[in-house]
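All protein chains but one are shown at their positions in the complex.
All chains are identified by letter, namely A and B, in their written order; residue positions are counted from 1 within each chain.
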Amino acid sequence: MQQATSTSPAVRLRGITKRFPGVTANDGVDFEAAEGEVHALLGENGAGKTTLSNILTGLYRPDEGEIELYGKPVQFNSPRDALDAGVSMVHQHFRLVRAFTVAENVVLGDHRGEARRFRLRPRAIERRVAELGKEYGLRVAPRAKIWQLSLGEQQRVEILKALYRDSRVLILDEPTAVLTPQEAERLFRTLRAMVEEGRTIIFISHKLHEVKAVADRVTVLRAGRSIGTVSASESTPQSLAALMVGRELGTGATAKSEPRDEAVLEVQDLWTHGDRGEDAVKGVAFTVRAGEILAVAGVAGNGQRELAETITGMRPFARGGMSLNGRELRGGDPRRAIRAGIAHVPEDRLGTGVAPNLTVASNVVLKSYRSREMSRGPLLRGRSIRRRAEELIHRYEVRPPIATTPARQLSGGNLQKVVLAREFSGDPKVLVAASPTRGLDVAAIEAVHGHLRDAAARGMAILLISEDLEEILTLADRVAVIYEGAIVGEVDPKGATVNEIGLLMAGGGRS
Amino acid sequence: MNNSIVVVVAASGVLYGTPLLFAALGELLAERSGVLNLGVEGMMLVGAVMGFWVVQRFHAATPAVLGAAILVAALAGSVMALIHAFLVVTLRANQIVSGLALTIFAGAAGLSSYLGNDLNLADKPARHAFNPLNLFGLEKLPVIGPIVFGQPLLVYVSWACVLLVGLYLARTRPGLNVRAVGESPAAADAMGINVARYRYAHTIAGGAFAGVGGACFSLSITPQWVDGLTSGAGWIAIALVIFAFWRPELCLVGAYFFGAFAALPYTLQARGVTIAPELFQSLPYVATIVVLVLVSTGWTKRRLGAPASLGVPYAREEL
Partner (left out) sequence: MIRFERRLQQPWWLAVAVPVGSILVALAFAAIVLAATGHDPLHAYRRIFDSAFLAKGALTQTIMSATPLCFTGLAAAVAFRMQLFNIGAEGQLYFGAIAAAASGLYFHSLPKPLVIVAMIAAGCAGGAAWALIPAILKAFFRTNEIITSLMLNYVAALVLNYLIFDSLSYWRDTSTPETKVFPQGKTLADSATWPTTTLVHSGPGLVVPLGFGIAILVALLAWFLYSRTRFGFEAQVLGDSQQAARYAGIRTRRKILAVMCLSGAIAGLGGASQDGDFRHLLDPRGLQQAGYGYAGIVVAALARYNPFGVVLIAFLLGGLQNAGYTLQGADFPSGLVGVIQGLILFCALGGELLGRYRIRIARRPAPAVEPSA
């Protein structure tokens, strides 16, 4: 690491351009971060934040542009070059080897000094990891295997990796997505401590309030271009949002529908096993009424996925029961659930929600190909399928409006339109929507929210499972908070604050 | 006592298990880096024929010729593996199809046969061969004598290899890196490990081991060359890696186990007991299927399972 001089910024990117087939992810981006600051990189999903940080960590090579560290031009041909130059990154999807211990993950790929030796000395590494953890308040057992850790702990391991390598520049990509508000607070404290030592933190986010809370300065990216850099203390969430989206945001029409009294989906004392055979859902009970949006809030990995899968029949349940309009539902059979009128917007859009290499038309009839309209005995009615697809593509404004496009070529927002179009076309009574707007841009989020509200207004019972508190507070009629597989409290979104819900999400509501 | 059936079967189990052990160690290295290579049989056959060619072609002191033969066999095996590595690592081809293609290309009706025929090697006894040793003069010891001390040199070499591969994977930095590449290439890549280089290196090393395994047949067990000499040992080696939960020390146990199955019917026949040899010959395959079912269900899955990214090509810039 060369000596830092106070005149040149820690990181300077000039005219960075990166093209992928069909998209220009970064288009002449300029960016500067000073020594000892938390610099936020703000932008919508798809604005090019992740691509830019992958360039800064040597994963991608820019087509054009220059990178300077502490005033010196550098060229990264691989992540190793970036690491050696002192740049580390905590990816949104952690880059950890699940079968390895914490210490093994930390030392992986290290090749400096002592680490150049051929032999591996696990004890010394474990000691060092424990020391670092103590110093920065990032406690994890060095000998624990990654798969045994919670997502929050895994994130600590990622930060420890950077500290172990003495990185001067640390990039964090959407780090709070897996944290409760309180855990996020603790992370911010760690980041501040690191900044005070003169390190530079680049904090990628699309959440305005947390950018304001943690950053010194903010650079806004929009559609692959850098729009400008502003001081965090001098800007408001509104001004940041305007920069990010390029227009003033509507206040979000919150004309909520009137829930009716009839209970549609009733869940009693539901217990479900997770993938490893542990209890993932523990005695959950709730009722969703017609025309109502019930939100389940919680930090990722607290049984939400298992809950959604159980209700939609994709996962059998161990104990308890569910009923729809008073009729008992059997678990573990998606086809029965579909026939009973349960629609499902799954968390994993590309891969579960649609078959990625099949056409839009095939994906539109993914659940209805069995119906009398779409098939005659064992034979498919090709023409009816095409007509249905074209009609829905038109009605939901899917782009490109071509029924034969493979689904994987659609953007996230258009993909979600295909999913919604299909799910609503079956005229369901209940919709289970799991993180329906994750990874979408603002326009697409608004469209999805609009569809959900309309559906509720038509009398559909909607169970919204989300980690996004803002989304929950704008959409939900009632909020149930899930923690470690159990509902730990129910709040009224009108009176509740983010902090209250956050405390419940961290298990604080438990006596 | 050393003539008792148990000792004879155990001793020949070690002998017949050795080519399996070499080939399985090689496949283990490749699979630990995430590359499934179904071309083991082909690589073994090419190793066998090239090793045999050296002992027929060159005239020098036996140890020198045999040493050269082993080197050439290893080289031949690794050249075959290089084709596979290029296809699956660089060109990201389907690993199953590529491995099968390698077996067809190099196997009993392919290159190995072509070379054997063209170099005029068929049906002639080897000029030099690895003969059973009498290590420390202890071959006559009861029971362990013939099993442990009366084997050809390659057996002892294989023991050293098991030790080296085991230590390499568990105790060294490159070993840690290769395990990371097999488990999660994305994580390894982000930490500056060159995924492609590791996969190439270990696939090629795997080919070298397979080549030596083939040479065990043509230079030690049946010192001659005929088409399809290894008669399916390569497939058993692939099975063995699974059977051994991807661990070198268990490969050793499994190899001798499977070797004994292969040897048992002939030993019995020599003593006038006739049991259909197919019964024993099929045991390795059936055992592997049973183990595979156990591995894919229940508690063993997480702790003993295959490298998580086995058979999955890795590419960074996909959008």
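Keep in mind that, in the parts below, a residue touches a chain if its C-beta (ideal position, glycine included) is under 8 Å from a C-beta of that chain, and two chains touch if they have at least 3 such contacts.
Model, not experiment: these values are computed from the prediction.
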Contact with the hidden chain (one of B:L138, B:L167 or B:V293): B:V293
Options A:L187, A:I202, A:V354 or A:A421, residue touching the unrepresented chain: A:V354
Residues belonging to chain A that touch the chain removed from view: 20-22, 58-61, 77-80, 312-314, 333-339, 344, 346, 348, 351-358, 362, 366-367, 369-370, 375, 378-380, 382, 409
Residues belonging to chain B that touch the chain removed from view: 38, 83, 86-87, 89-94, 96-98, 100-118, 189, 194-197, 227, 232, 235, 238-239, 242, 276-279, 281-282, 285-286, 288-289, 292-293, 296-297, 314-319
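Convention: only the chains that are shown with their structure count from here on.
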Length of the line joining the C-alpha centres of chain A and chain B, rounded to whole Å: 45
Chain B residues touching chain A - in the complex, by the definition given at the top: 171-177, 179-180, 183-184, 186-194, 302, 308, 316-317, 319
Of chain A, residues touching chain B in the complex: 20-21, 23, 25, 57-60, 78-84, 89, 91, 94-100, 104-105, 107-111, 115, 117-120, 147, 161, 276
